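Some chains have been omitted; the remaining ones sit where they do in the full complex.
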C-alpha cells in the first residue's frame, strides 16, 4: 500500500509528539467504533470499545505527562507507513453483530502493531535517548498485548454463523 | 475571529456530532476520515468548505462533517456543487456521492462537469452497488453479479469505466483511491483539492452488506506502477489497460479552470435601462 | 400471576420489536403465516430505523377473524427482544392500559414512552430461554409466546416455521424448540388476548403485499415490458416482477434513471407491448415531461407511484398520499390522463390490472397511486376474483386505406398501427399534429386534438369500478387509497353507536366522474373528505371538479403515522354532531 516512510523522530520530543499522535488517534478510533456500535444497537461491544478508548486515552495522557504538558499539543499530520496509524483500528473490521471477542481481536492486532512499531524504532539508527524512549513504549505495548490476550480468554469464542441475520436489510431514500 | 490567526484544525474538528447510519465495516467511514484528514492537512476552516451530495448511503456524508453541507436529490450533486462554486469561488467545494448517484442517474452531469472544469473536487465512493436501496446493480457492477432481485441473471452489461469517462470528458485531475487506506486516500484528496479545476477521485469503498466479498479488495489493490501523467493519450492507455485496482493519482492536466467573473461588474442595474430607452 | 379469563376477540394486534439481527421481521412473518394457516386474516407492517443493517426494527401484526387492511388503534401486546432505541417507534406503537408489554429483564427496563400507557410490563427471559436450547433464537421464543398469547394453534405455528425454514433444515429443530419454550413461558403472563375461532375457510386465501399484488395485476392486465429505476418503496414491486415477467415471456430492464425508464416503456408500448414502470414521488416528478409525450403521442403506459412522505426526499420509508396533486395536475399543457388509486392491499391487484386495461383502451398514460402502506404491507386476503380486464388496444389492420393515426373518431380513440404492420406506417409525435400525425400549428388542429384526447377518456364506461360506494344516510365520507380501510373500520364502530353515513372510496380519480358521484351522494346533506395530506389535496381536487352537496368538511393530516380508526371515529363524532 501507499508505502511512504513514516518520518523517523530525531529527538525525544519528536518521538513523544509522534507517540502522542499514535495514541490519540487510536483512542479516537475506538470512540468511533463505540459510536458505531451504539448506533447499531450493539451496546455490549460499544461498552468494550469505550473501555479500549479509555485505555488509549490513559496512555495518551501519560505521554502528555512525559512531554511535560497539561494541555494537548497540536497533533501534526503524520504520514504513516501503514494505511492506518500504528495503533489505529481499521473500520472494515467491524460488523454490527460482532461480539466482544471480535473487538478484542481487533485490539490485539492493534497493540501488536503498536509494539512492532515502537520495537523497530527501538532498534533503529536514532539517537540513544529516542531508542530508549521507544523501548519503554514498546514495553508498554507488550504489556497491553498480554492484557488483551488474557481478556480474550475470558470471553466466549463466537459460534459459527454469529453474523447470521435472519432479517433482510432495510433500505430507504 | 480572524481566520488567519485561528489555530489550524485537527481532523476531528471536521467530524460532526451526527452519527453515521452506515453499516459498521462500510468503507465510507474511512472515506469520511480521509476527508477530514485532508481538510486538516490543507488547513481549511470549516466555514469555508461546503460538502455537497446527492442521495445514497455515501451521499449522507455532508452532515457527518462540521462544514457547510448540502444533501440534495439523487444524481444532481455535481450541478448543485457547480452552481455553488461558480457563485462563490471563495469556497472550497467538495462534491461526494456513490456510483449510482454519480454514474447512473447523474452520469450526464459527470461528463459535463469534467468538460466544464470548474474548480471542484468530486469524490465517488464506488461500491459497485446501490447500497441505500438494498443492493441493486450500479453501472460499475460486474455483469455477472447475480445477487440483485432486479437482475437475477446479472445485468449482462459492460461495466462503466469512471476513470476512462473522466479522462475522455476532460477532467483535470484523475485518481483512484481505496478506502482501506485512509492515509493514502487523505493524501490524494488533499492533492485533488489543491489542484485547480475539476478533480475526480474514484474511491473503492466496500459495501460490506450487499457486496461482502468486497472485504477482500484490500488484497487486490496495489499502487499504480507509474507516476501521474499529464498526457491524455498516455493516461488513456494506462487506464484502459489497468485492472481497476491501481491506486494513485493517474492524471494531472493543466486545463484552464472555468470561472466567470462574479461580483466584479462595473455597472449598476439601472444602467441597463439605457438599452430600452427610446 | 395467572391470566384472567378474557373474552375472545375478533381482532388482535401485536408488535414484536428488537435490534437488527434479532430476527423480528422473520418471526413476524412466521406469525402472519401461522395466523393464515390457522384460518385467520392478518396484516403485517414494518418499521425500522434509518440504518441499513443493525437498526432497531418492529414487526406489527394484526390478526383477525375477518379481512383486515389497516392497523388498529392500539396494540395489545408489545414484545421486545431488546429495547435498544425502540422508544423511537413510540408514536407508531400506541398502547392501552389493557395492553401488555413483554420484555427481557436482562435487556433493561421498558422505555417510559411505553410504560406511560399504564400497560403492565411482564418480564420474560427471552435470551436465556433461547440460550438454553442449542442453536436457539430469542425471536422464536417470542414467536411462541405471542402465538400462545393470542391462542394460535401450535400446529399452525410449527407449520409456518417449517415452511419458512425449508431451506435451512438444520435450524428447524432448534426453532421449534424455541417456539415451544415461548409458548410455555406465556403461561406465566398476566394477560391473554385470545382470538375468536377462525372462520370456516370458504375461500382460498393468499398471502401477498400490495406491491406484489400490483405487479401481478399488471401482468394479468397484459403488461409484458417493464423498465424502471429502483426507489423505495417501489422497488419490491419491480423485484417481484423481474422473475415473474421472465416466466410469462416478458422482460424487465433496469434503466439508468427515471427519464430513461419512462421513455423506454413509451418505446416498448409504441411497439405494441403493454408496458409499465413503478416508482415513487421523486421518480414520478422526473417522468412528468415524458408523460406529456405519452399523452400527446397517444402511447399507453402505466406508472405505479408507490407514494412515500414528501416533499423532496422526505421520509422515504413511510406513507402519505401527497403525490396526488402531481399525479393529477403534473403535466404541462392540457394533458388528460388517467389516475387511479387502489384502496386495499388486494385491490392493488385489481386497480393495476384495470389501469392497464384503461390505458390500453384509451391509448393514454395511467398513473396508479399506491402508497408505502399498501405496497409494503403483507396481508392474508381472500383470493381476488378473476376479472376480465385485459389490454385490448384498438389497432389498425394491415394496409388500412387512407390510414390516419390520429383520426378524429367519435370516441376519440383511433386505431393505432403497430410497427411491422404494412401500409400503415406513421410518425408518432409530441408536437401538435393533424390527423395523420404531421406537425401542425393551426388552431383548428390543436383544438381538434385536444378535444379528441379529452373525449377518449370521457367516452369510456367506467362502470361501477370508479368507486366503492357503501352505506346509506344523509352524511357521506369521501376518501381514497389507504385511508379507506381505517375509515371503514371507523364506520363499523360508529355504526354500533347509531352512526349512519355513506362511504365513497374513489378508485378512479381522474377523469372526474361528477355524474357518478352526484348519484352516489344524492340526498346527502353533509360531506366529510378524509385524506393523508397536509394541504388537503384531495379535498381541493373534489372542490374543483365536483359540486359536492351540502356543507363540506375536510379531515386531513400528513404522514408518517397511518390513519387509525379511533382518530377517524372521533372526527366522525365531531362532524356528525356539528
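Things to note:
Note that the chains are named A, B and C in the order they appear, and that numbering of residues resets to 1 at the start of each chain.
Convention: a contact is a pair of C-beta atoms (placed from the backbone, for glycine too) under 8 Å apart; a residue touches a chain by one contact, two chains touch by 3 or more.
On a predicted model such as this, the values are computed, not experimentally measured, just so you know.
Across the full complex in this structure file, the chain copy numbers come to A x1, B x2, C x2.
By definition in this document, only the chains that are shown with their structure count from here on.
If the chains shown are joined wherever they touch, the resulting network links each chain directly to all the rest. Taking the CA centroid of chain B as reference, the farthest chain centroid is that of C. Chain A and chain C have Cα centroids lying 50 Å from one another. Centre-to-centre separation between chain B and chain C, using Cα means, comes to 38 Å. Multi-chain contact residues of chain B, defined as those touching 2 or more other chains: 21-24, 55, 74, 132-134, 209.
Contact with two or more other chains is made by residues 39-40, 42, 96, 168-173 of chain A.
Across the complex, chain B is touched by residues 1-4, 28, 32-33, 35-40, 42, 74-75, 77, 79-80, 82-85, 90-96, 98, 168-173 of chain A. Listing the residues of chain A that touch chain C in their complex gives 39-43, 96-97, 165-173. Within the complex, the chain B residues that touch chain A are 7-8, 10, 12, 19-27, 29-30, 33, 37, 40-41, 55-56, 74, 132-135, 178-184, 187, 206, 208-210, 215, 218, 221, 223, 247-248.
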